[in-house]
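The complex is shown incomplete by one protein chain, all other protein chains being positioned as in the whole.
Order of writing sets the labels: A and B. Residues in every chain begin at 1.
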Amino acid sequence: MAKTLIRRMKDLPSTHLFGSGTPMCAGCGGLESLHQIYEILGPRTVFVNAAGCMTLLAIYPFTPFRGSWLYTAMASAPAGAQGIRDALDILLAQQRIGADEDLNVVVLTGDGSANGMGLSATSAAMERGLDFLYICYDNEGYGNTGQQFSAATPHGARTATSTGPHGFGGNKKDLFSIWAAHKPAYVATAIGAEPVDLARKVETAKQLKGPRLIITLAPCPPGWDFDPRDAADIGKLAVKTGIWPLKEYIDGKVVHSKIPHPRLPVEEYLKTQGRFNHLFQPQRDEALLAEIQDSVDRYWDGIAV
Amino acid sequence: MYRIRFHGRGGQGMKTASRVLGTAFFQEAFQVQDAPRYGAERRGAPIFAYVRASRTAINERGVINHPDLVAIADDSLISAPAAGVLQGIGPRTVMLINSHESPETWQHRLNLDNTILIVPAEDAVTDRADLPFAGMVCAGAAARLVGVIGREALATAIREELHTHGSGLVDRNIETALHTYDLMQDHANAVTEGTEISAKSYASPQWIELPLENAGSAAPSIHAAATSTLLKTGLWRTMRPVIDYDHCSHCWWVCSTFCPDSAIRVNEEGVPEIDYDHCKGCLICVAKCPPHAIEAIPENAAKAREEKAHATKTPDR
Partner (left out) sequence: MQPKLLTGNAAAAWGARLARVDYVPAFPITPQTEIIETLGRWIEGGQMPGRMVTLESEHSMITAAGAAAATGVRVFTATSSQGLLYGMEMIYTVAGWRAPFVLINVSRGLASPITLEPDHNDVLAARDSGFLQIHCATCQEVLDSVIMAYRIAEDPRVRLPIIVNLDGFYLSFTREPVEIPEPKSVADFLPAYDPESTRFRASSPNSQAVAVLGGAPYSYFRYESHLASLNALDVHAEVAGAFAQQFGRHYEAVEAYRCEDAEIVFLMIGSFATKAKAAVDRLRDAGEPVGLVRPRLLRPLPAKELAQILAGKQAVAVIDQNISVGMGGMLHAELASALYGKANAPPILTSFIGGLGGRDISPEEFYEIAAITRKAAQSGVIPPARLLYTQEEYREVQKLQAIAHAERHEMGAE
């Protein structure tokens, strides 16, 4: 098992490597986690990006990265990572570059690419045992196009394409389990609102070889409809209500890194966001609230504490 | 043809302002074109929208390069070249500014002889939900300045454009727009229809033969680190977080870690410093600071405070 150095808040880095000045929204939960991740990964990285909000991190001639970046397309960022990793390995093997020139290859996509169009490429990269880290910022919808529902949208959420009285009728895809079923080196869920947990997971992933994947829940002020200042508080509530379990798949086992106790009612989380307004106004949708609470309860009932 | 550009920030209702004015013109039997212009940036970033109106069919398209009226919902954008507020302004372009300052101050500051009209800005907006009214203030004033839109057409346009919102919000918008409409009474017809570019005498477009350049620089690649810091996203801010150092507990990490924009660093003494060039004003730091040592104050108030502090300091020099 990997050893991590970050155990408490004081261990977190306080100087920032990730460049400011990006066009991400004020209060972006995805950026909140990415800048924390970047502190630990550092500039010896090449980020391979798929179409999504974060495609706009680098707009010519401005980039927030101190290392490297390649934009590919929505469906094939893991294949881009494959090409770069293989090319670097070839260059290393032929001694055309020294180990000091090597880079960590990191895929960065949103939930739209990760759960949908890019899932085939991700599955194949895992099956090939590609040595890479995949960061998915999950804002639970196609955020860059105005928050239409994606395969990661939670049940009941209102999106630009689920505007009915009960919001999104489908259920959030269990990407963690889909990834874990491939038996990669590492899978974790995390969130920028729990920086120590996130940092520890990135540190762990960084020390492992093979496919490593982290999903960070990314509270999205315009997409979820809340005031940007609440982004971190909403993130914390996602964890405290048990809606966003923080966990790791490592050495073939799933372990929860933080078990909310006591678990707050889900509505403490839901009521903070305009996308769930219809659950409370004009009158409470008790059936849907109970359904959401029940699915969270059933999840945690299945977890041996 | 009337050519009108609205400048503001994402979230200030610029698209709605352009649609309200467009619909009001349409009510008055004009041919109309209105459109917002989106970039990569998000809420708080400078954006613009535009309206064309003519008695005959409109064949022109795209961004307005020679505006008859530029309506500015947020005066902090004027000095930012990236916002493009002053782009294509000619001697007869009227400027309408939502501002606390006088027309003379702006004329002096911009070194322009243009007609500059002021709609007095609301006292600092502290609630983000109130931001869109900045657009409505401009739409109402613009409707009067062109002199061809009646009060009723304006109110109808607002009802039409905001019909999906509650009646309370519609009424408040109508009230806001009609208020500035009436304020501009003395300036009705200040904005006149612009002329077309003559095909007889015009400035050559100055085409060049694009040179073939080295593939390394002719590919969309950036061979430099963290160039994004050159972009001053602090411009997006409407509220400014200010640290009260007397109450800061030097926790080391909270504000700096949660800040999505890497805009708070902690120096060697454990003191956090906010980089206002890049702070977008999300105020997560205000929400998360354990001893509540970070206060949010409206950006103009903060600027005024800054200027005052500067003024009192200068004599000591």
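Simple rule for what comes next: a residue touches a chain if its C-beta (ideal position, glycine included) is under 8 Å from a C-beta of that chain, and two chains touch if they have at least 3 such contacts.
Fair warning: this is a prediction, and the values are worked out from it, not measured in the lab.
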Over the full complex, note down every shown chain the hidden chain is touching. A, B
Looking at A:20, A:36, A:82 or A:257, which residue reaches the missing chain? A:82
In the complete assembly, which of B:186, B:213 or B:246 touches the absent chain? B:213
Residue numbers in chain A that touch the chain omitted from display: 43-44, 46, 48, 55-56, 58-60, 63, 65-73, 75-76, 78-84, 86-91, 94, 97, 100-103, 120-121, 123-124, 128
In the complete complex, the non-displayed chain touches which residues of chain B? 39-40, 210, 212-216, 218-225
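Definition applied: only the chains that are shown with their structure count from here on.
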Using the average of all C-alpha atoms in each chain as its centre, how far is it in Å between chain A and chain B? 33
Spell out the part of chain A that touches chain B in their complex, as residue ranges. 9-10, 12, 14-29, 31-32, 35-36, 43, 56-67, 192-193, 195, 221-222, 227-233
Could you pull out which chain B residues touch chain A in their complex? 39-45, 128, 220, 222, 224-233, 236-237, 251-254, 256-263, 265-266, 275, 277-278, 280-284, 286-288, 296
